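Only one structure is covered here, and it is reproduced in the block below.
A protein chain is absent from this complex, but the other protein chains hold their places.
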């Protein structure tokens, strides 16, 4: 028998807390099974949510099942999660407030009014991001943050459209949405993105501009 | 039946140890239930305190119940904790020695004889601090440290008065006091403050002066 | 009775996940018992593999036993692992994607078309690397990364040949292979290498060129 996705959500949130992705009630994950989407509640300590705290909504965000604990609220990010389910046929979408990602969004190159981009290449961990090889450039779109989380929906949808090869959209000074065909792939892709953000940030902190050294180039020191 | 706050204190101190907030016997938490305040003992390994090690005091700091283990002492911070309970009607107050906060206090701008201030803005995690939105400036007061912890009381009370929008007062080269209507909110606010301190410190270490980029501004590189 | 190496692999992968060596499905470990080599499967969350998920291959890489779960695949790194088993008579080989190592590979000095080298000396932790004392120079070969992991085999074998005193070969922008007479020694040597990479990287980030100070030299500041 398949594991209840509510249990998976509770377990994954504990893992994310250890990784520093969901401190201060931030972040979360939602998982789709058929036409049902399971979502962690909003504004609570994510590392302590119980399976029975989760909401179930349909693909339009209509609540199908509410937790018995009436003080729990559906996340404001619901429309953002739903965008990835709808536009990319995702099986799971996670939202992280990782400091590695937040710091890197500050370095994103602006390409449009409310859209920027980060480019990563030649790191083995990029292979863990669907459709990317070692020599490819992974373009991660970064949308500007807004006062209210739900106001991100338009720019997030546009970024999803414009960057069809990215399984993620970052939000400047905020965090990142990462999805995949299932919750395992969403999580492992998020780990790969986190890793490349950490490495690029540390390179910059050490004053290293580029790590790209082909055999034909002279040695870096 | 409600959980004994002494158990909550023991569990939270283990969590804080994992976060690096209470190493070397530093830091702690106290929780109010009605007119009773439950406090972790002083000068012991916080990650190992047992529920029965806690003191119970009244709002004036008079000891109502002492732990059976007579070697345990009430914390010197008691008057500091009590200030937040009294002046802000807090339900819980925590004290952390987080290195992220300690480092940031070194960068605080002096505004008075024994008072400085740190300003944070445009980070999503600021929304987790009561009364603050993404575009607001969170002003965190920083009082000078003193040779004895109890001598902080006056400056802490003045800072609480002067910065009514802050649920926290930091202490230069020392740590931070954070409170909330209950222990969950005290802890999640402390996590948000810790996060913004970490991010600002890392920006500075990487030589980045500002992360504020509106759509109208040119791209940062 | 000896512990099943499949159990050891599952436990070690959880340890490596805590250390940040195998995030995003990267990395792994294989253990030899006589002519049988036990290998973690590829492309799965390493912190969650079960003993029964492991493959058993012979010294030429022929599969002797497959896991019942037919969706599991043998790792593409198999030929790399086998090289160390064959050329160095290793008892265990681990592969880590540690960010400390990945960052340091960027600083390796090129000595040949697809080969570079890192040099470490005068750190106590170097004593944990077989055949090395405190005053020795530990030369860690770094081969260039390739689009496909199996294409690393030739350069890895050449590096193993050319650096007979190193129990490890790093891969630029990718990670490291570390081996030893058994799985304990492979892991502890990997920890020592990770430590010296972390220390050298942090020295560089702080602008410190050298930590070598003999009694005869003037003080560093």
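In order of appearance the chains are A, B and C, and numbering begins at 1 in each one.
One rule holds in what follows: a residue touches a chain if its C-beta (ideal position, glycine included) is under 8 Å from a C-beta of that chain, and two chains touch if they have at least 3 such contacts.
Given the structure is predicted, the values throughout are model-derived calculations rather than measurements.
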> Considering the full assembly, with which of the depicted chains is the omitted chain in contact?
Replying inline: B, C
> Thinking of the whole complex, not just what is shown, which of C:42, C:122 or C:153 touches the missing chain?
Replying inline: C:122
> For the chain left off this view, which of B:50, B:107 or B:137 is in contact with it?
Replying inline: B:107
> Which residues does chain C use to touch the chain missing from this display?
Replying inline: 122-125, 128, 133-135, 184, 187-189, 191-192, 194-195, 198-199, 202-203, 205-206, 208, 211, 213-215, 218-221
> List the chain B residues touching the unshown chain?
Replying inline: 23-26, 45, 97, 99, 102-103, 106-110, 113-114, 116, 144-147, 171-175, 201, 204-205
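In the analysis below, only the chains that are shown with their structure count from here on.
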> Say we pretend chain A isn't there, which chains still hang together?
Replying inline: B | C
> Among the chains, which has its CA centre at the largest distance from chain B's?
Replying inline: C
>> Using only alpha carbons, which chain's centroid is the nearest to the whole structure's centroid?
In response: A
> What is the distance, in whole Å, between the centres of chain A and chain B, each centre taken as the mean of its C-alpha atoms?
Replying inline: 29
> Between chain B and chain C, what is the separation of their C-alpha centroids in Å?
Replying inline: 42
>> Quick check: what residues of chain C touch more than one other chain, meaning two or more?
In response: none
